[in-house]
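Every protein chain except one is present and positioned as in the full complex.
Per-chain residue numbering starts at 1, and chain names A and B are given in the order in which the chains are listed.
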Amino acid sequence: MTESNIKLIKIILLAFLLVWIVFTLFPLYFQLITSLKPVAEINAMVPTFWPETFRPGNYLGIFADPGSLKSLMDSLIVSISNTILSLLLGTLAGYALARYLKGIVGENLAFWILSNRMFPPVAVIIPMFFLFDATPWGTDSYVSLILLYLVFNLPLATWLMMVFFRDAPRELEEASYLDGYTPLKTFFKITLPLVFPGMISVAMLCWIFAWNEYLFANLLTGTTVKTFPVHIPSFTQGSQTLWNLVMAFSMVAMIPPVGMFIILRRYMVRGLSLGVVKG
Amino acid sequence: MVHLELNKICKGFDHPVIDRLSLKVDKGEFFVIVGPSGIGKTTLLRCIAGLEKLDEGEIFIEGDNVTNVPPYNRNVAMTFESYALYPHMTVFENIANPLKALKKEDSLIRSRVYEIAELLHIDGLLERKPHEISGGQKQRTALGRTLAAHPRVFLLDEPISHLDAKIRAELRTQFHTLEALREVSTVYVTHDYAEALSLGDRIGVMGNGGLVQIGTAHEIYEKPNSLFVAQHLGQPSINSLEIDLIEEAEKPSAIAGSLKLPVDLNHWEHLKRKNITKCTLGIRPQFVKVVNGDQSSEDNSLELNGMVEVYEALGAYGVMITSVVGQKLTVLTDPEDKYDHDENIIIRIDPSTFNYFDLNNGVNLIP
Partner (left out) sequence: MKEISKTDYPDWFLKKRTGKNLIVSPAIPWLMVGFPVLILIAIVIYPTIWMGYHAFQNTSMMSLFNNNFEYVGWSNFYNVMTSDRMHESIYRLIQYLLFGACLEVILGTILALILYEMIKNELLRIVLLILMVMPMMLPPSIVGVLWKFLLQAYNGAINHLLINLGFLDAMERIEWLGAEFALYSITIADVWQWTALPLLIVYSGRVSLPPAIYEAARVDGAPTWMVLKRITLPMLKEIIAIAFIIRFMDAYKFVDKIYVMTSGGPGQSTELPVFIAFQKGIREVEVGEAAAYAWIIFVFAALLITLFLKYLKNVLKAQAFA
């Protein structure tokens, strides 16, 4: 490997990285400018790569429909509720699996819980549709989504919390017992603070999934409850899709997850690497 | 007054670890448990603490049967080999934790924590977190935490083994002088015999699932009741030779290969009575001396020619392995002398210092 060869390879690799970044950013860029264009410009034969006319008013326009704001609220309600539920149950189960149920039973149980993630949504939705239909609150309700998203989030939360609890040194809990604290008090005073960063990563991962989910929401809900992915197709005029509004709305919906990632990225990296590396 | 009593306790995991172990510790007594790594010393402490449930047997503290009492109600304190300090709490909060558990008032907590911190010379560190202090300071914090709430029994698991020699010496002094220890019974675990020697009122040698010998440091050293005890206590390790015992013209001798050693008549009495023909002979290196030219020989001692194989100068003393008629013996020497490889020397041993152990079970044959 000669010097110049190495330099060449380095340049190629960096170029590759650069190309990928451009590839990644281009659609986002186009989404942004589309959200700032007027409808006419979008439907023109030749798309423009820089808006001829700027219409930031689009962003207000999306809220002309009261459904838009409601859909964002609905998404918020569903995603936050589900995250809290997943985290709560996952923490309990994860702790029990990490500390107490160690034998064959525990291991198999943990594996089964994780394997639920492999369950195809289609297999869940058909029966659950009929099931929820039979309940007083019906399919088109917050409850149905909050519960159904558990299929994906609960195994994830349980598994990750189990890994995090396994990492927390047992001796600290034992020292706490000897100090005089019951297991319950120890759990809150000592154990939870130790796994707190882990809990944040779990919460983030669960929340992003619940926030972005489309299929279940589309099939089960639509009127009483309408999460934002379901609301997007409504930006039409007759048979024409109002792409500028669609893009503007999408950008607005992107802010929470992207914002969270930027602020809490350390936790997400940690959560993924620990859950993956040790799990 | 018996403060802590263990009555035939048994504990096993995938194999038995503690087998019908019994022990009585008095109030104010400092009991040290020595033994090789992995023998179960930590398990024993954990049983006393309540972190492990006994398979059989009972534990009494101050007369109360605590066998089924969970650790948070036993009023026992333990230091962990890894210190187990709470990383998200300051040194102050770590030490205060047991007091908080008892729901004492803040003012009381504060005064008690300051008292302990001063005692252990960590009063300047109270606002720091565990990751900001050194090993020795962590150790003292852990110690402070165990002292804080006046436990009835004090369990220390190799508390100073990870520290450097100077701090170890300092902390050892503190163990001697701590008033608090007079009110409790202390069980201290270590694998360092010298430490046990300096700290313990009584020592228990752990082996084979139980306490193989209990006694003062001196007793155990002079009169180990088994080869196991003899081998584990004492640095460097005792010389052990397999010997045949014969009697020639009323003179008993121990034969190991081509080496013939006289047997002390007092010892021979016991050996003959038990019809022992083969056993293991134990000679402590401390009792094998190198003769320097013009020292007159004493009555009972024997002089032998030896050739130096290995010599290590270790500051306060020297350790030499010498070969005597084919048998290797470890000898303790004065630090000032130097010996070369293959040098010829004369060593002197005194048969009255010999120990005889059963060939099979290692029991000391001389009561």
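Heads up, the rule we're going with is that a contact is a pair of C-beta atoms (placed from the backbone, for glycine too) under 8 Å apart; a residue touches a chain by one contact, two chains touch by 3 or more.
As the structure is a computational prediction, the values presented were derived from the model and not from experiment.
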{"item": "Candidates A:38, A:222 or A:257 - the one touching the absent chain", "value": "A:257"}
{"item": "Sole contact to the chain not displayed, among A:24, A:135 or A:224", "value": "A:24"}
{"item": "Absent chain, residues of subunit B that touch it", "value": "10, 12, 15-16, 19-20, 36, 39, 50-53, 55-56, 68-71, 207-209, 228"}
{"item": "On subunit A, residues whose C-beta touches the chain left out of the figure", "value": "1, 6, 10, 13-14, 16-17, 20-21, 23-25, 27-28, 30-31, 34, 42-47, 49, 89-90, 92-93, 95-97, 99-101, 109, 113, 115-131, 147-148, 150-151, 154-155, 158, 177, 183, 208, 211-215, 218-219, 228-229, 232, 243, 246-247, 250, 253-254, 257-258, 261-262, 265, 268-270, 272-273, 276-277, 279"}
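Rule of thumb we're sticking to: only the chains that are shown with their structure count from here on.
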{"item": "Between subunit A and subunit B, centroid-to-centroid distance (C-alpha), Å", "value": "58"}
{"item": "Interfacial residue positions of subunit B with respect to subunit A in the complex", "value": "49-51, 70-73, 75-78, 80, 82, 84-88, 97-98, 101-102, 145-146, 149"}
{"item": "List of subunit A residues in touch with subunit B within their complex", "value": "169, 171-172, 174-182, 185, 190, 193-194"}
